[in-house]
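As you look at this complex, bear in mind that one protein chain is not there, while each of the others sits in place.
Each chain carries a letter (A and B) given by its place in the written order, and its residues are counted from 1.
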Amino acid sequence: MTLWLRVRRARTCVAVALALAASLLLTGDLALPIPSLRVGSTLALPFAFLLPLAVATVVAYALGAGDPRAEAVACRPMRLLDTAYALAVAALALGACGLLWAADVSDTAPAAGRNALGYVGLTLLGRRLVGPHAAPILPVGFVLLTAMFGVRPGVERDWWAWPLAGASDPVAWLFAGAFLLLGAAAALAGTGADR
Amino acid sequence: MELAFEQVTFRYRRSARPVLADFSWQVPPGRTVLLGPNGAGKSTLLALGADALRPSSGRVRFGDLCPARGRDRAAYRRAVGWMPQQIHAVPGLRVQEQVAYAGWLKGLSRREAWAAAATALRQVALSDLAERKTSTLSGGQLRRVGLAQVLVHDAQVLLLDEPTAGLDPAQRARFRELLAALPPERPVVVSTHQVDDLTDLFDTVVVLDDGVIRFVGTVAEFMGLAPAGGGARPAEAAYAQIVTGER
Partner (left out) sequence: MAVQTILRISPAAWLGPILALVAMGYARIIYPATYDPYPLALTSVAGWTVSVIGPTVAAFGAWEGGRLHRAGWWGLPHARPAVVVAGASLAPVLVAGLGALGAAIAIRFADAGVLAWPDLRVVGVETCVVTAQALLGFAIGLRLRPVVAVPAAFLLMFTWMALPAAILPVWLDFPTGAWAGCCAIDSDLAPRAVVSAITVVVGFLVAALVLLRQPFARIQFGLASLAAALGIATGLWLVRGMDSNPTVPRDPSVLVCAPGPPEVCVWPEHRSRLATAARVVAKVAPTWLAAGVPLPARFSEEWSEVLPSSTGRVTIRSDNEEEIVLSLARGVLPPVPPCALRSEVPYFGFEARDYVIAWLVDVAGVPPDRYASTHVNGDKILGTVAAVRALPPDEQRAWLAGNLAAMRACGVAPPLEPAG
């Protein structure tokens, strides 16, 4: 197990999850301009909503960091272990963000933590849909899509653009959780004999 | 217990043509060399045997264990050791750690895996490199790591895909010694496209071509196929006779 955690870059993953929280402290309410094509202007996308992409990327990196052929014929339940590992990293990121919120030092931290859950879910889904090399493209692409098309004139945002929602939006939490579960289910379900 | 392929058909995704079609074969006891040209289906066959690939139809079994059945899968995978053609150096791991990791993947405890890794490295003469990062090894050294990975757990059947590719003559001799030292009751299948690898060490020669077994027999029977006056390389002549003569 110790070796497996080393192979899965556990230290790096923990560091990135904690760095997410530290970055939230540093960046505060900073928002980056991004084109919102349906509104017809630039949207100020909170940096805190982008930062959790680092967590999703490091999870994708860690899950692909082993020996794919040896792991493909392993006797141990590698899919289960890997899925649990991804969920644990997402939970750690959420927990770190939760601590910031509890300490009343960051208002955007809960939303960032929520997005970390959703992005990790999308990454797990991406591993199944587009393969392990391209998996993080799914959450990155989804964030861009929501920023460009998820806001309409006169409407704060579309229902599906959950990464842009504030922390108090229960539907966004539902979506993020649903994506995490969907990703976990996709990672556990297999059609081949790869794990 | 034998490893058996029963009416196995397999095709890669996006490929209309199957690599193996309705293929049946039972791995014989002892040491088998699997010969065949590039693209014959040797690696696919061994990967199917290792449960790294799953047949489109038909089944692979080891005794009563069938990897398609969830309850048999772990036991099946523990029973079959597979050395793939390409050995992956896991970034950050040292040689002994990588071999121990392979043991852990096959169900050994951490302590067992660590001890078994040391033994396996001795078998492949890599003990002196145990602390080296695998990413710094040469191609031949990495193949020996692959061999150690397959020896680290006590598999009942070994499937070795091109184990001598990239090894120097001394290491090839060492590999033959290693093969000879393995208990004869443990079936071993060694795939190669180099007929130079063929020695009396093997009990059975199988020639696979285009997903079809063209020849099964002893080394002597195989050599007997070489045309009279076949020159200094009778094995090559026999091989050519099988692979090209029947087409």
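Everything below uses one rule, namely that a residue touches a chain if its C-beta (ideal position, glycine included) is under 8 Å from a C-beta of that chain, and two chains touch if they have at least 3 such contacts.
Treat the numbers as computed from the prediction; the structure is a model and nothing was measured.
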{"item": "Which displayed chains the hidden chain touches across the whole complex", "value": "A"}
{"item": "Contact residue for the chain not shown (choose from A:L37, A:L80 or A:V171)", "value": "A:L37"}
{"item": "Residue among A:G66, A:P136 or A:G183 touching the omitted chain", "value": "A:P136"}
{"item": "Touch list for chain A against the chain that is not drawn", "value": "30-37, 39-42, 44, 47, 50, 53-54, 56-58, 60-61, 64, 132-137, 140, 148"}
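The rule we apply is simple: only the chains that are shown with their structure count from here on.
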{"item": "Geometric centre distance via CA averages, chain B-chain A, whole Å", "value": "40"}
{"item": "Residue ranges of chain A in contact with chain B within the complex", "value": "1-4, 6-7, 9, 65-76, 78, 192-194"}
{"item": "Chain A-facing residues of chain B, complex", "value": "50-54, 67, 73-75, 77-78, 80, 82, 84, 86, 88, 90-93, 97-98, 100-102, 104-107, 110, 113, 149"}
